[in-house]
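Here the complex is missing a single protein chain, while all its other protein chains stay put.
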Amino acid sequence: MKLRIINPNTTHGMTQTIGEAAQRVAAPGTHIVATQPDAGPVSIESHFDEAISAVGVAEEIIKGERDATDAYVIACFGDPGLLAARELTRAPVVGIAEAAFHMATLISTRFSIVTTLGRTGIIAEHLLEQYGFSQHCRRVRAAEIPVLDLEENSDAALERIIAECQRARDEDNIGAIVLGCGGMADLTETISREVGLPVLEGVTAGVKLAEALVGLGLGTSKVGDLAFPRPKRFTGQFEHLSDWQPKR
Amino acid sequence: MKLRIINPNTTHGMTQTIGEAAQRVAAPGTHIVATQPDAGPVSIESHFDEAISAVGVAEEIIKGERDATDAYVIACFGDPGLLAARELTRAPVVGIAEAAFHMATLISTRFSIVTTLGRTGIIAEHLLEQYGFSQHCRRVRAAEIPVLDLEENSDAALERIIAECQRARDEDNIGAIVLGCGGMADLTETISREVGLPVLEGVTAGVKLAEALVGLGLGTSKVGDLAFPRPKRFTGQFEHLSDWQPKR
Amino acid sequence: MKLRIINPNTTHGMTQTIGEAAQRVAAPGTHIVATQPDAGPVSIESHFDEAISAVGVAEEIIKGERDATDAYVIACFGDPGLLAARELTRAPVVGIAEAAFHMATLISTRFSIVTTLGRTGIIAEHLLEQYGFSQHCRRVRAAEIPVLDLEENSDAALERIIAECQRARDEDNIGAIVLGCGGMADLTETISREVGLPVLEGVTAGVKLAEALVGLGLGTSKVGDLAFPRPKRFTGQFEHLSDWQPKR
Amino acid sequence: MKLRIINPNTTHGMTQTIGEAAQRVAAPGTHIVATQPDAGPVSIESHFDEAISAVGVAEEIIKGERDATDAYVIACFGDPGLLAARELTRAPVVGIAEAAFHMATLISTRFSIVTTLGRTGIIAEHLLEQYGFSQHCRRVRAAEIPVLDLEENSDAALERIIAECQRARDEDNIGAIVLGCGGMADLTETISREVGLPVLEGVTAGVKLAEALVGLGLGTSKVGDLAFPRPKRFTGQFEHLSDWQPKR
Amino acid sequence: MKLRIINPNTTHGMTQTIGEAAQRVAAPGTHIVATQPDAGPVSIESHFDEAISAVGVAEEIIKGERDATDAYVIACFGDPGLLAARELTRAPVVGIAEAAFHMATLISTRFSIVTTLGRTGIIAEHLLEQYGFSQHCRRVRAAEIPVLDLEENSDAALERIIAECQRARDEDNIGAIVLGCGGMADLTETISREVGLPVLEGVTAGVKLAEALVGLGLGTSKVGDLAFPRPKRFTGQFEHLSDWQPKR
Partner (left out) sequence: MKLRIINPNTTHGMTQTIGEAAQRVAAPGTHIVATQPDAGPVSIESHFDEAISAVGVAEEIIKGERDATDAYVIACFGDPGLLAARELTRAPVVGIAEAAFHMATLISTRFSIVTTLGRTGIIAEHLLEQYGFSQHCRRVRAAEIPVLDLEENSDAALERIIAECQRARDEDNIGAIVLGCGGMADLTETISREVGLPVLEGVTAGVKLAEALVGLGLGTSKVGDLAFPRPKRFTGQFEHLSDWQPKR
């Protein structure tokens, strides 16, 4: 199967980190294609960054559909453009926030999230509400590091994340920790060792969930609100979307 | 005060309908500027249409900031890009779905929604959950008419909407009906007369809420998760956003 | 329009404070009538005080109906008698707790409440639940000052409220603060300046929401559970209510 | 023990019905005092009726305190004035709506309510939310009979209630039915026999819960928000309440 | 009436403690039969202990049915096997966790739980969710004492429980405390005196609720999901259950 993992920001180093993390857990028959949009923010740290990045996510799905893709993973913890992406394909699409939440509830009864900046915590809260996991998550915590520090200043970033995870372990009455950023995809083992709790993140979880769905012959339902969008005209810089036709 | 009402789709006729409805309820000192994005879908009937339209909404906020705007209304029932828009300005930003919900709870204890297509009902459901109004809304109903039929086929559309509103009145145990589309902004009076219930919609409600916030000296909080986005580089077709500076 | 703002307690000084705060934000065409019941508690600090005050609120609505009132605001943070008041009139009726909550969610994603006495916190909690705002409110805090201290001991009271607001800002991860008492209607600007966050209260918010509803031609739904009460006999000191007839 | 059961309306016949129903289930040592306010509505069918009746409920508690009362039951399905009543005494106070809900969840996993008028359904919905029983109640139904028809037109009323209970049994997937009016206190056996389901109501349930609390040595907590109200001045027709002193 | 109170663990001393506590509050006509399973864990401190103990609970119900039992109480704070037990009898069955929760909400608006080991807190959380009391419980606390220390090391245990209850009183903004273990049935008075708050536990509460249900003529609904189990074959060590016939 061909799995397209989409880094919604445009920082190539992060796409690589994500791609490598995905590769590490991929099943033998899974071919990982790690991509990023042609246009968009270099990191996603606000509702605004997210809104812009959702366009790139959709474009990457459209490219993926021309490339016989079997499943998609959206590799930003806000799951930007997730439902839009699902409309564009029969293949399964998994967001890394939801992936991490699902997996966390299978190995623990309560978890906490450790994310980058405090201001993005609300995005996680809204997702927890929409997905139904609010009562499973004890607390959304932030290490207060900008996303790109994970690339450019990784030792200091790691230290802060570990410190926050230790506080979560000691104060939150939890069984597991979810790391709240696609850029933390390579850190779970190190942190889990330091903290003594299972530590999850969504890139790897998303890959395995996507494989699981494909293995079950399941794809996005085309009945109801995730059906292909009705064809229509788009104007201006989005005019090319008018011609888009779903792969039936 | 200058109020910018943004029709997130690119159908000029709908922008006009919305602008006129806004004008009808505007206070004497309110100057209505009805706009639409330069680029995007001609109607919004899916998560995908919404995701694309959010870019145009953000661009219209940015334009508005250069134009000394005092308040914004986002005139599509999915409130696309609402939180992103709030990040970009100190002025208040009101979505028409939330506006209608708030007002409906002030005049009734339970309401139903009548929207265009059934597939967009889930968008309303998610908003009700996020805003906290799920228990106030008895049912999300659809007249099953495409959005542009409101422009191009308005008599037939009106008939179907009225019929659905009558079913809501007879079956749902409600005190009011919320119309679930910006394109229905001119229909409340007619429908209310036919159905015998208060009928609300969000364009007019949004204008009055925006005026109310300005009258209170309140604008979007710049503390916490609605603070201005951190400046950063955008690439490709979004590169111009790298230069964006908030109006302090 | 004639807006009757009802202070549910019988302390004239507080009625004046409330009336002046209302006047300050009223639109040019809004005529504010600030009233208080003929009978009832001098302050409202318990469920019991609230229950008694609801009678006076209802009486003030009945008086207002004879006085061609266009809208009502109930100016106590527990919204005493709100649904009863709505039954008695076609005009809109807005409670100041709900008014503040609605407005707070339009400018922030999460807020805290700072009220007078801790024992009234439960009233706010119940309202948050009923209105649907529980998840938007991080915490209900109390400055532990009796209500009348706002009148009689205002400097010390202000100091304690500011201190509690600062704790809310520092500990609660919020974008705005709601002041939980009608008697705090004149304090928002001072506190907001001290604390550096938007600070809302319901008297002014209620006036603007009432104006907004009137501007939209919306009044309390007379279909369903807010219809005029069925005429019936009242005995004893409430006998005069037997003769009451709604203004059709 | 002396148990004061308060019919919040002023219809003597209904007070008798309630008193007799209470007597039928009272334990040997329980002395039932069935009372009604000196003033108030002859039936309770609206938020307004409820608000007025709450004063009478409070007055009856105050009388009861002078009469060495060990426990109170408030015998109207809206539980009017319940929290206010609790503030006024160390004795337990039980509302009949809550009593019926508690008992219903002990013998079934899901129940429906059959009340008098549809317009009072919202009162039951709000109570279910506040008490935490929303998910246990499948549906709030109304037989659409005025409360006093239970006294004056009892055969026709009974027929309609039975018919509605049968619909509940056949359509709602429930294990029990809660009758939603104090005036139905004598109907459970007849209806249960006709419908073939356990049928509960709150007058009898309230008596047994009050006895249970007294048997456990438990009374209303005087720590926190149910502590005695702070002493204060009341004006006008409520002036006599200024002198009120709790029985310590 | 004959009330069978089932200690789900197999420690005889605890059965005695429970039986004596039950006896102390039982009404004159109530005959208490305190039992324990023939087989199972000596204490219940995990999901696993609970699962095993549920078999013993069911066996005790079956024995009780042969013994003309009028009501049952399951005396472990996790309410193990409660719904299974209800299926096996027409008599009412009350769990001590639910009993304590119900009673706590009748005398306070918010309570906290103090249980034995932190690891059992999740069981209480799940019950609060299922029963609908999550919003009424501020916090689930643990004194971190093994259950059998209540028997074998009772002074030290009591000290720790009191200390935790004092923290609850000082930090949780509550009106009452629920003790979260059947083995604490004899401690409420001592702790209440030390802490100055009403302190409840479920053994005594369960007895009084069971008496109340019997007094109302109410038993477990045999319509719907609590009907007698369909007769079927059981294999192996459970083969004897194949022959089981409900007492009609």
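To keep things simple, chains are lettered A, B, C, D and E as they appear, and every chain counts its residues starting from 1.
The rule we apply is simple: a residue touches a chain if its C-beta (ideal position, glycine included) is under 8 Å from a C-beta of that chain, and two chains touch if they have at least 3 such contacts.
Computed from a predicted model, the values in this text were never measured in an experiment.
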item: Left-out chain, listing which of the shown chains it touches; value: A, B, D, E
item: Per the touch definition above, residue among A:Thr15, A:Gln36, A:Thr69 or A:Thr109 touching the missing chain; value: A:Thr109
item: Residue of A:Phe48, A:Phe77, A:Phe133 or A:Phe238 in touch with the missing chain, whole complex considered; value: A:Phe133
item: Hidden partner interface residues of chain A, rising order; value: 25, 27-28, 83, 86, 92, 94, 98, 102-103, 105-110, 131-136, 169, 173-176, 189, 196-198, 200, 204-205, 208-209, 211-213, 215-221, 223-226
item: Positions on chain E where the hidden chain makes contact; value: 10, 37-43, 45-52, 54-55, 57-58, 81, 83-84, 86-88, 118-123, 126, 129-130, 146, 224-227, 229-230, 232-239, 241
item: In chain B, positions touching the absent partner; value: 118, 121-122, 129, 134
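Note that in this section only the chains that are shown with their structure count from here on.
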item: Angle, in degrees to the nearest 5, of the Cα rotation that carries chain B onto chain D; value: 120
item: Farthest chain relative to chain E (centres taken as mean CA coordinates); value: B
item: Distance-to-centre winner among chains (Cα means, whole assembly as reference); value: C
item: Rounded Å distance, chain A centre to chain B centre (Cα mean); value: 28
item: Separation of mean Cα positions, chain E and chain A [Å, integer]; value: 44
item: Overlap residues in chain C, where contacts from two or more other chains coincide; value: 83, 86, 109-110, 118, 121-122, 129, 134-135, 173, 224-226
item: Graph class of chain-chain contacts, one of line, ring, star, complete, other; value: other
